[in-house]
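Before I ask anything, here is the structure I am working with.
Of the protein chains in this complex, one is absent; all others appear in place.
Order of writing sets the labels: A, B, C and D. Residues in every chain begin at 1.
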Amino acid sequence: MPLLELRNLYKAFGGLQAISNVSLTVNEGEIVSIIGPNGAGKSTLFNLITGVYQPDRGDIIFEGERINGLTPDKVTRKGIARTFQNLRLFTHLTVLENVLIPQHHRLKSGWLAAVLRTPAYLKEEEEMRKMALEKLSFFGPRLMSFRLHQPVYVLSYANRRRTEMARAMATGAKLLLLDEPSAGMNPKETKEITQIIRRFRDEGGYTIVLVEHKMNLVGEISDRVVVLDYGEKIAEGDYKDVVNDPKVIEAYLGRREE
Amino acid sequence: KIGINLELSGRFAAIGNQTLNGIKVANLQTPEVLGQKVELVICDNETTREGSIACAQRFVNEGVIGVLGAISSSMSIPAAEVLQDAGIIMISTSSTNPQTTQIGDFIFRMAYTDDFQGKLAAAYVVGDLGAKKVAVFRQIDDDYSYGLAGFFDQTAKKLGAKTLIQDFVANTVDFTAQLNNIRSFKPDAIYYSGFCAEGAPFMKQLREQGFAQQVVGADASDDPQCPEGAGAAFDGYIFTGFATPNLIADPAAKKRAEAFKQKYFEVIKNAKPGDFNGFVLAGADSYNVLVAAIKAAGTTDVKAVRDALGNMEHYPGVSGDITYKGTDGTPKDRTIGFYKYEVKSASDWKKIELFGKSTAEVQ
Amino acid sequence: MTASKLASRSTLFTLLAGLLLVVLIGWRIAMLGDYTFARIVQDFLNALTLGSLYALIALGYTMVYGIIRLINFAHGEIFMLGSYFAFYAMTLTPMHWGLALLITVLLGGTVLLVLRSLFNLEEPKRTAALALLIFAGTFFLLAFRNMGWIEALLLSMLATGVAGVLLEAVAYRPLRGAPRESMLITAIAASFFLQNMGQLLFGPRVQGFNAETILNRPLNFTIGEETVYYTGILIVVPTVTAVLLFVLNLFVSRTKLGKAMRATAQDAEVAQMMGVNVNQVIALTFFIGSILAAAAGVMYAIRFGQIHPLMGLIPGIKAFTAAVIGGIGSLPGAVLGGLLLGFIEIYVVSLFPTLSAYKDVFAFVLLILILLFRPSGLVGEDLTEKV
Amino acid sequence: MPEPLLELKNVSAYYGPIRALNQVDMVLYPGEMVCLLGGNASGKSTTLKTILGLVQVGEGEVYFRGERIDPKPTSYRIEKGMAVVPENRRVFPKMTVRENLEMGAYLRNDAKGIKEDLDYVFSLFPRLEERLGQMAGTMSGGEQQMLAMGRALMSRPKLILMDEPSMGLAPKLVETIFKIIKTVNERGITVFVVEQNANIALSIADRGYVLQTGEVVLEGPAQDLLHNEAMRRAYLGEV
Partner (left out) sequence: MRNTLLTLATVGLAILGLYLLTQAEGSSGLLSALTLIFIWGIAAVSLNLINGQLGILSLGHHGFMLIGGYVTALLMLPEKERAPFRTRLLSDWARNHLDLDKWLRGAGLDFIANSIDLKFVVALFLAGLAAAVVGVIVGAPSLRLKGDYLAIVTFGFGEIIRLLPNAPEVAALTNGPLGIKGIPGDAGTVWWTFFAFLFVLWFLTRLKFSSYGRAFEGIREDEIAAEAMGVNLAYHKVLAFTISAFFAGVAGGLYASYLQSVDTQTFNFFVTFFLLVAISLGGLGSITGAVLGTAIVVLVRIYGGFLEKPYPAYVGYLGGAVVMLSAFAFSAYIRKARRLRPVVETKHLIFGALGVALLLVTVLFRNEPWMTQTVQFFGLRKILLAVILILIMIYRREGIMGRAEFSWKLIFGPREDIPTEEQRKQDAWLSNPDLNPDAAKKEDDDASA
């Protein structure tokens, strides 16, 4: 059974058909990249999956269960977490707090227990902290040392992106949707992040769907690449096939120079 | 040492300052008692209950013998609770709600109570003016206005008139809808039990909307803000209030009041003629009786002074004869004056004294 | 539920609610019995008078609120200042020439400075001409005229506009770029400050504002046997409000400056990067807002015949309410909201006389209902964000 | 050497107690295209903000067209001929595409010139013309980036500052955008660009600066930097 399955999704904004008839399956343990020109509907697809928008038609099936119509928090609790293309961190909270909040929904203790600091609650809190550090440690000292207690608004752009990824992982989701994880990073850092995303899967056991424009990253880690254009899926397959697809070159990559 | 708890800022600031002036003048006249100088501790309660309590507490700390004020029942009652518990004398200058002095034996007042005022006004409107139908406007969120309107309404009904009550709340400025409501009732007279802040727009709109009936109000209208606010709309307005010297029946008291008035205008230099009214006299007398009680007791022991005050009979005050003996702290005989505004414009108006009626008569 | 479904549902609710309202009103009128046609007309005129006053206040409020997105708690106090300025202009003139000169220099100088910084007057000739006009005009008005309400209104509008700009410069400008809450708190503080300053400077008591104008001339006509009364304000204020609405709307949506205002509201930092002098634009917004407040303040004072330092509090809250009911940021919305408030207040009293003291409860219940079904006000913009 | 267009002399800038720029010296000559590189959090964006006056200069001086501008407000600097493509796009979300572009031309009054430039922008980014009436906030990330570029061009600046203009753009567009930058530069507009995509940036730039923790650690002609061993290792990720 595939982890995530999209069946004939449609979404329009006014007259604009942002997503039309998109179907997609993602299997457990895969890294799937979604590429496509600007405005192709990639982020919209993420928004549909996570419940920020509701599809006009079609089904979204996660672990065999239809999740259309759920609010974003319910979707997250089902096991899908995401990062935002335009960064939506809790800017005045510290990095650590940012990574603790997504674990809140798993808390079993009620608010009264939290106030009373019952042993059960304290244990849970301890576990949350451990998990937060574990997720942050994917990024090594970049977020771990003094950055841990810095409020997010002092972080530079790339460090914010890293924090967002750690935060998404901390929800305890199985499936991560990463919207342009390497934006704002230089080639060297992009390489670093590529390795880290691979480790998300290998060590963290996540299944990953990502949107990217940096082809070397996509090429290096994707098991499968899906190409969207004007809301439609125009190609799907492994990286090599896709980048040599003339339709993709025409719509997205442009004339290859090398 | 005497505490003064007055509404010097906020909604009732105007009356508060008039009362304060009265006390100041009285203090100038009798600056000493038992060979000691009387020290006035002034506290502004900002026309809030909390402020009034804070003032009361401050006086408890500073160890005053007695407290003068506050003006309105809403501020007097909470302060009275504190002072009664602390065993300090309080003389509310113009609280007219019957409750105030029932709080305890340390609480006195200088005014009459609203049941008299309401009854007298109703008798006047139904009896003297011959009104068969009266529209009553009351401010529903004020102890004074609400209570007073109630007493008026009761008596008027008892005397055979029909009434129609219209409610409003503090800071209302638009009365057009209420006025439209009484249109088909066709009242012969209108009773207004509120304050001037609402009264001025009320009268203005009343006249604009074509009502020409006689309007009668109460002592809260005894305030220059009324005619100055609405100008000619107040022409002919009749209201009850603290008696001014001329209306005091007792000739001796009248003389004292006249003398005080002279002194007042000597001391308070920039006072306008309209600033002198019954509130000034009430302020002065509350000071006077307290000092007199201290003198009678011959000591500054609070208990003794309270007893002296409670047993006071026929004190010759500027506002009339004052007797506390045998009452709950409300003087036995007070004169309620009837006045009429004659207003040409906001800056050119007169308060005509009609006649006075003693509360003793009604009892 | 999709957005469109939601929209259609809320329209349905609105329709239903409207229907219910009509039925309720009809039933009450039938119950009341003596509610004659003339009284209906009378109530309508009363409501229109009050509502259009609210609308005028709300319009000025929205200029600042809708454009800078600052809940300007101090707007009510600016409104109060406007009426006091006019009051003193009317009662203290003509004044001794020395005093007039002093005030002219102070007031005229500030006005000139403010106008210069607002409109980039660089050409010396024009500036000089303007200066001459302002100084001579002010001096003439102060020293030789017993100002009528129109002159007082004009002078007060100018002075209040300047006061608004100064308030902005002192209290709000240092907070540029601060979080919304800080601005809000400063607005509260400013309102608190002005209220108490007003009590200190103008005295706490209520002052009569007695202008003989066409605005408060009692007029009437008859329907059958009965007479219906109204005053000149019923004609003037709605007209002024409508004209202002039209002009301001055009200004904000079409002119460059209007666009700069909106841009500043959305992202002041980027607006700066486009070359917008953000300080100037915001100052200008306050200038216009305060001028409108002054106009509304004078109308209000004429209508109700009195002014006092706390008079701005309630109209300020009403304007805020009106602006929100109408939809934040929408000038027509503010006017609509103001009218609606006026109508509610009048009709609650006349349809439910025993509940007249609770008319604010009704106003707020309606407000809540409206917002629950239309979460962004009657004509407000959609609040959803792109993620 | 001609007169420099922009000069930073010994500039330091602070965020509260944090010193984000440390005694930075930079010069831009008219018509040049200069590229600013550096790792994350090295202070690139801060440099641009300092030039624009969005961050106050703590110590040091900034000169633009021979005039000292560090005490001047941002709007004055724009008036003197700067334009900017801000980090993270920052379009006006509740304004339409057209209004956003018009805001770019805020300080201009020549209707005809504006029209020309509008057409020029449309020729560069046809997508913008398609979406003229759309609220900018609802556009996709890349579309917003185009809009931000177009908006900056609308002011006909002397100097254009760009903070990561290629971020979030499709590969095809990245190439296009650098071509556009090149053409813009060839029209005589000086370009100062912060870019992570150092390979492309350096290949079209004249010179480059490299920042590290707020300090300039390397500078020189673009070609030299491109082939600088340390540089390649540090930023281009080549070993």
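Rule of thumb we're sticking to: contacts are C-beta pairs under 8 Å (C-beta built on N, C-alpha and C of every residue); 3 or more make two chains touch, one makes a residue touch a chain.
Small disclaimer: the values here were computed from a predicted structure and weren't measured.
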| item | value |
| --- | --- |
| Selected residue (touches chain absent from view) among C:17, C:257 or C:371 | C:371 |
| Sole contact to the chain not displayed, among A:151, A:219 or A:254 | A:151 |
| Given B:103, B:190 or B:289, the one touching the chain that is not displayed | B:103 |
| For subunit C, residues in touch with the removed chain | 71, 170-171, 174-175, 178-179, 181-182, 184-186, 188-190, 192-193, 195-197, 199-200, 204, 317, 320-321, 324, 328, 354-355, 357-358, 360-361, 364-365, 367-368, 371-372, 375-377, 383, 385, 387 |
| Residues from subunit B at the interface with the omitted partner, ascending | 8-9, 13, 43-44, 49-50, 53-54, 57-58, 60-61, 63, 74, 77-78, 81-82, 85, 99, 102-103, 140-143, 146-147, 170 |
| Positions on subunit A contacted by the hidden chain, ascending | 50, 52, 71-73, 76-77, 81-82, 84, 88-94, 97, 100-107, 111, 114-117, 121, 124-125, 128, 140-142, 145-147, 149-151, 154, 167-168, 171, 186, 188-189 |
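As a convention for this text, only the chains that are shown with their structure count from here on.
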| item | value |
| --- | --- |
| Distance between chain centroids, defined by C-alpha means - subunit A, subunit B (Å) | 74 |
| Chain centre separation in whole Å, for subunit D relative to subunit A (CA means) | 29 |
| Distance from the mean Cα position of subunit D to that of subunit C, given in whole angstrom | 43 |
| Residues of subunit A touching at least two other chains | 43, 86 |
| Interface hub residues of subunit D, defined as touching at least two other chains | 138-139 |
| Subunit B residues within the subunit C interface of the complex | 9-10, 13-14, 140-141, 166-169, 171, 173-174, 176-178, 180-181, 183-184, 196-197, 200-201, 204, 207-210, 225, 228-231, 233, 345-346 |
| Residue ranges of subunit D touching subunit A (in the complex, touch as defined) | 15, 18, 37, 39-42, 45, 87-88, 127, 138-143, 145-146, 164, 167-176, 196-199, 234-237 |
| Residue numbers on subunit C that touch subunit D, as the complex places them | 256, 259-260, 262-263, 266-267, 269-280, 381, 385-386 |
